[in-house]
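In what follows, a structure is listed as structure tokens, so that the remarks can point back to it.
One protein chain omitted, others in place.
Chain IDs A, B and C follow the sequence of writing; residue 1 opens each chain.
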Amino acid sequence: MSEATLPHEMPTVYEPSLFGTYSKKIGMWLFLMSDSLTFGALLYAYSYGRISTPNWPTPFHSESIVNATIMTAFLLTSSLTMVLAVRASAEGNAKSQRLWLLATMACGAGFVLLHGREWSKLIAEGLTLPVFPHPPGHEAAGEFANVAKNVPQFPATFFGLTGMHMLHVTLGIVYLGIVALRRYFIPILLALWLAAWLGTPAYSPFHYGAHVLLAAAVVCSIILWLKPKVYDSSDVEVAGLYWHFVDLVWMFIFPLVYLMSAKIL
Amino acid sequence: MATGEFAAHAAHAHAAPTSWIRKYVFSLDHKVIGMQYYFLALTAVFVGMILSLLMRIHLIWPSATLPFWGEIKPETYLSLLTMHGTIMVFFVLTTAPQGGFGNYFLPIQIGAPDMAFPVLNMLSFWVTALAFIVMLAAFFVVGGAPLHGWTGYPPLSALQSAGPGEGLGADLWVISIALFCLGALMSALNFITTTLDMRAKGMTMMRMPLTCWSWFITAILGLLAFGVLLSAGILLLLDRNAGTSFYVPLVTINGQLAGHKGGSPLLWQHLFWFFGHPEVYIAILPAMGLCSQLLSVFSRKPIFGYKAMVYAMLSIGFLGFMVWGHHMFMSGMSPYTAFAFSIMTMAIGVPSAIKTFNWLGTIWRGRIRFTSPMLFALGFVSLFVSGGISGPFLAQPVLDIQLHDTYFVVGHFHLIMGVASIFGIFAATYYWFPKMFGRMMNESLARWHFFISLIGTYAIFMPMHYLGMAGHLRRYSQLTELNYLHGLVPLQTFMTYAAFVTIAGQFIFLFNLFWSMKFGKKASDNPWEATTIEWTTTTPPPHDNFGGHMPVVNNGPYEYSVPGAPRDYVMQTDPPLAKAH
Amino acid sequence: MEADQIAIALRVAEEQRHHGKGQFFWVWGALLVMTAIEVYLTYQNMQPVRMLTILMGLSLVKAGLIIGYFMHMKFEISRMKWLTMASLVVCLALMMIFFPDALRILSLGVK
Partner (left out) sequence: MGLVLLVVIWLITFLSAYFFIAKTWWLPAGASVAAAGIDHHFSTTYILMGAVFVAAQVILGYFVWRYRDRGSASPQAQYSHGNNTLEITWTVLTSILFIGLVLMSSSIWASERFRPAAPGAVQVEVTGMQFAWYFRYPGTDGKFGATNPELQDASAGGEGAIGLDTKDPASKDDFVTGTMYVPVNREVEVILRAEDVIHSFFVPAMRFKQDAVPGLAIHMHFTPITTGDYEIACSQLCGLGHYKMHGILKVVSQEDYDKWLAAREAEKQ
């Protein structure tokens, strides 16, 4: 059957691919499979902790929920722009492809910024992990502070899951940036790194988190050095797969972490 | 239409590199990467072996002072144990058979010029190498290597204050494991894609040599298992350093509250073994595939029940994900789940049994040539049976009550993993050495090595079963404390002497390996008269494996002693046989 | 290897252009609507278990849409569809075996 999937005029030296598509795509799908197990394991750890904790707190109220909903909208929209980019590149329309990619990155960035802002807010209100240095000044007291004290599982799972996801989104943005602009993206990336690093106060987890961007910049440079090439529509499609997957994961984190821990007063 | 863009593709059909660094260090050539993996494993195995020797010495001469080392303290014993297990399982049995030989021969055997993703391939090796360095570094930091065993059960592994080595050493251990996961993931998806996409014309799945099948299935296991270990490791790292409590409930450690709350140690055990059991099949499957291959080659007889072998391996891979609980019968896991797990575990013995029978069926009415690879293949079968047969004991919770965490388990997994899988590596080395280095290895040295290893390892590991029966617990750094252990010391002493001899024997192998690289007698392109594609190309293979032209496959992989054929073997690339099977 | 890769990639690109742009906007709309529903339910402060079932149900549908259309798994050949999805679902389903132990903590846990 997969014989039929190859245009016959093309010369081939291979058995038709069992999955009837090109290697890079299969490779990405395989990666996504294992990555979803990684996320799966985290979600199970979360559920495990939650099941075994009799009265799980529900500290999220309208404000957080609204914010998270907007974030979700951003992510969903970014998926839309992403498919449009893939489509544009399939039509060989390099220009609009690039524009759509940039739009996608913009939405993704919006997501990360909103998320980062919320993290900082929660931390300030006392929902922290022992590693996070305390914001100077007021000693946080209130619902979140209590939650962090009585149910350490809550901040642990919250920051664990959303942090891992945020990491994926950030790397996704870098990935798309490289696909869209290739080596011209490296300086932009470095600029972003400096901005994120110097722009955040020393007590914020993002002050150090920002170095992810630096690491990414280094790795990307190495790869571009090893494999200097023009990215074509297949690369865009593969990048798209990754991006949609990150979106998909959020479709589970959002209800489980936010909605299931929400109480509208 | 964007055809123009695609032209770019052709660029990265990489040409042979010229600069030394691109040729040997950051090479994209799967053959070089295969070698790199192989020598990484070789280094690792000798480290692990020396560690095991130190353990054996400490067990029977607790107060012996060693040159350059001094006295081995109880906690040091546990560090040795931990590093021994980790290094052997991860950096030997997961790298050599798959990353090493798989990398080198999978593309050649399916008739491809290289792996699907050369760059990824290189990255996965270097990440693995980095992981190994991080792992070794644990020895040299303050507090030394961790003492929580290769299974790293929290809270022991999650609390900095739980013991010496649980500080920075344990952090490095976890980080190294996490890195290793990344490397393994990259190589796994590379293997799968290569097998799916890059088989030469005529190389249908059902014409692949069983070696390729085993690498393929191993890769699938790796892909699905390592992702889980990765997140388990991340969580452990968080518990250790971020003060979260995924695995740690409210505990007091030497008199103080550890500051954790609400976690569950069982969660780690589930996540770890969800990976851990597939991992042990990752360790054995390549050896199984290879030995099926060798038994057929050197009995000059088609493999007995090719399809059965493939399906057996597939079902081992499938069932392998449903039995992890058999490591947790005594862990406080729900006893009902335990019972379900024990049934699945017994079920997984069946495909292994099928394979064993097929191996016997293959040499039955064959014409056995006792070359060194064949000797090790036969040794593998014997060891696999001996090691595997203890599985069904452990798989029954009722018996596991007595046997769990005793030397019976240690005996079980050393025979089947510590030796059978290792015999697979040996066989592979002796079998493919000619193709890799263009020379033959020395046969008589090989025979000495074989008999010392076979008898020696049986002598080390068979007695462990008796110890286990008598209730001798594992991970005991001294036998002085429990009275009922005193009677068992002579047996332990015997094992240690056996270990001395066996380990000495391994240096014959090492010598033979390097000596033959230089002085071995020149090898022809197909010294074993085997049928698979790697023997059609020159020795050693050119950069793109086939010097420009791509092979076309017409026959199954095991056409030996075909009636009426000119030679007693028909290569896969020979003109098609009249009678198709 | 390249010839084949290009061939297939071209074919895939070809297919991309056959199914219309419109469906993507529909899917996007559907996803937004379902998210809206989820949030609406939250504002009802429903009883957790029922809430959870509904949410997970919706999430699965959303996942299906994303995988099917955005990641156009729908248009891959059936072997790829089934093998990848099946193995993934099996592994994820297996991990449910953790939960009995989580529940045991409620009964055996040290107060």
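Methods note: a contact is a pair of C-beta atoms (placed from the backbone, for glycine too) under 8 Å apart; a residue touches a chain by one contact, two chains touch by 3 or more.
In this text the structure is predicted, and so the values were computed from the model without any measurement.
J.: If I'm reading the header right, one chain is hidden. Which shown chains does it touch across the whole complex?
T.: Checking the complete complex, the chain left out touches B, C.
J.: Can you tell me which of B:Val385, B:Val501 or B:Met517 touches the chain that was removed from the display?
T.: B:Val385
J.: Out of B:Tyr24, B:Phe451 or B:Phe507, point to the residue that touches the absent chain in the complete complex.
T.: If we include the chain that is not displayed, B:Phe451 is the one touching it.
J.: Using the touch definition up top, pick the residue from B:Met469, B:Val501, B:Met517 or B:Met550 that touches the left-out chain.
T.: B:Met469
J.: Can you list where chain B touches the absent chain?
T.: The missing chain touches chain B at positions 73-75, 78, 147-149, 153-156, 159, 162-164, 248-255, 257-258, 263-266, 299-308, 330-332, 335-336, 338-339, 342-343, 346-347, 349-350, 353-354, 356-358, 360-361, 363-370, 375, 378, 381-382, 385-386, 389, 392-393, 395-399, 401-402, 404-406, 451, 454-455, 458, 462, 465-467, 469-471, 473, 475-479, 481-484, 488, 491, 558, 560-563, 568, 581.
J.: Residue by residue, what part of chain C touches the chain that was omitted?
T.: 104-105, 108-110
Convention: only the chains that are shown with their structure count from here on.
J.: Just the number, please: Cα centre separation of chain A and chain C in whole Å.
T.: Here the centre of chain C sits 16 Å away from the centre of chain A.
J.: Which chain B residues sit where two or more other chains touch them?
T.: Answer for chain B, listing residues that touch two or more other chains: 1-2, 6, 9, 12, 112, 116, 197-198, 224, 264, 267, 274.
J.: Hunt down the residues of chain A that sit against at least two other chains at once, touch-wise.
T.: If we look for residues of chain A contacting two or more partner chains, we find 12-14, 17-19, 22-24, 26, 30, 33, 36-37, 40-41, 44, 48-49, 52, 89-92, 232-233.
J.: Name, in rising order, each residue of chain A that touches chain C in their complex.
T.: 1-2, 5-7, 10-14, 17-26, 29-30, 33, 36-37, 40-41, 44, 47-49, 51-52, 54, 65, 69, 72-73, 76-77, 79-80, 82-84, 86-87, 89-92, 232-234, 237, 240-241, 244-245, 247-248, 251-252, 254-256, 259-260, 262-264
J.: Write out the stretch or stretches of chain C touching chain B in their complex.
T.: Touch list, chain C to chain B: 1-2, 4-6, 9-10, 13, 87, 90-91, 94-95, 97-98, 100-102, 104-105, 108, 110.
J.: For the complex, give me every residue of chain C touching chain A.
T.: It is residues 1, 3-14, 16-17, 21, 24-25, 28, 31-32, 35, 38-39, 41-43, 45, 48, 51-52, 55-56, 58-59, 62-63, 66-67, 69-71, 76-77, 79-80, 83-84, 87-88, 91-92, 95, 98-99, 101-103, 105-106, 109 of chain C that touch chain A.
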